[in-house]
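Here the complex is missing one protein chain, while the rest keep their positions.
Right after this comes subunit A.
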Amino acid sequence: MAVCPVYTTQSLNSTCSISTPSKTHFSSHHNHLVFYRTSKRTSKRGGSSSCVITCSAGDSQTVVIGLAADSGCGKSTFMRRLTSVFGGAAEPPKGGNPDSNTLISDMTTVICLDDYHSLDRTGRKEKGVTALDPRANDFDLMYEQVKALKSGIAVDKPIYNHVSGLLDPPELIKPPKILVIEGLHPMFDERVRDLLDFSIYLDISNEVKFAWKIQRDMAERGHSLESIKASIEARKPDFDAFIDPQKQYADAVIEVLPTQLIPDDNEGKVLRVRLIMKEGVEHFSPVYLFDEGSTISWIPCGRKLTCSYPGIKFSYGPDTYFGREVSVLEMDGQFDRLDELIYVESHLSNLSTKFYGEVTQQMLKHADFPGSNNGTGLFQTIVGLKIRDLYEQITASKTAAPLQATKA
């Protein structure tokens, strides 16, 4: 889709010179259309006018989404669900560094912010800083490159190799329609924060983190229960100081907590997930249950729907989060059957789906992903649809604005 800002020039004599604006950056997508019209009637305005229409596909159309997550870049389930909403599978760039963290699909490019580490693993060990510390990251480069991609300019982005712990030679990233920056510090730097059209923070509570890490890392040699616990504890001070405060800037926070339906559950299989949505965000209308703005508590299992233990419990209501007005939608429990999922979907409003059952369809498409049977998968899918809606609204408003300029 092309955006065409229209420039009109007026000159006093009948011949016009058409000059191309020198400050624009030329990319391969730029096309210049020159429309020249002279009016014979030299009336009150006194002269001919000529129009230069510059059409540039992809220019300033890139929507930038920030995702703060501790789980590692680009391979997370959230990313796969998000890119799947737009269609197509996201894959690492073909023919490039096999340890690249970048994922590219038709509509989206996912960039891992670990690539902006200023210190590699040995450097961090020498200085005694973790990857969470801002001193280990080059925020200036991050800002410049995200700004460039947002304006339609391709960049050479460094690669942080997670296997070797070194900074590899850069790879070329072309500006996509949707750019997702995923990592530990998407909202840390104020300049980068201002470039984001939408931001999400994935907040996993310590108990759930511990339970997941046990499942994941116990199979690995060298790990024990104590070492896993110690590794989470050791990172906690840096995490609380640098990463956690980003929560307040996020437009949506997905909070993952242990369930309240099973007393003393420490397996982390049944989860209580809260979707905290900021009010008043442009192009984003929060999801609600039954009645927007009221407080609702809902257990769908009953006469129409039979659920197995521990069942499902929903709640919705307004709240304040770090001094801001938010709406919170919460789900505790898990889905066991398809009809539970469709039943729940039919009672939620403002989902930004294109057809009835789209959320269920997306969840089923990735039934093998972790979290497909609980609130994590559900809310990640819903956020994905919200982002699609946001993208369409932004794109529509950007094409509408220049059209108004031609009428004026």
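Assume contacts are C-beta pairs under 8 Å (C-beta built on N, C-alpha and C of every residue); 3 or more make two chains touch, one makes a residue touch a chain; residues count from 1.
Going forward, contacts and distances are computed from a predicted model.
Q: For the chain not present in this complex, what protein name does its UniProt entry give, out of "Alkyl transferase", "F-box/LRR-repeat protein 4-like", "CP12 domain-containing protein" or "Response regulatory domain-containing protein"?
A: Matching the unshown chain against "Alkyl transferase", "F-box/LRR-repeat protein 4-like", "CP12 domain-containing protein" or "Response regulatory domain-containing protein" yields "CP12 domain-containing protein".
Q: With respect to the chain omitted from the figure, which of A:K127, A:R191 or A:R324 is a touching residue?
A: A:K127
Q: Considering the whole complex, which of A:D138, A:D189 or A:D217 touches the chain not shown?
A: The single option touching the absent chain is A:D217.
Q: Thinking of the whole complex, not just what is shown, which of A:A234, A:A367 or A:A396 touches the missing chain?
A: Selected residue, touching the omitted chain: A:A234.
Q: Footprint of the hidden chain on subunit A, which residues?
A: Against the missing chain, subunit A presents residues 71-72, 75, 94-95, 97-99, 121, 124-125, 127-132, 162-165, 213, 216-217, 219-223, 227, 230-231, 234-235, 237-238.
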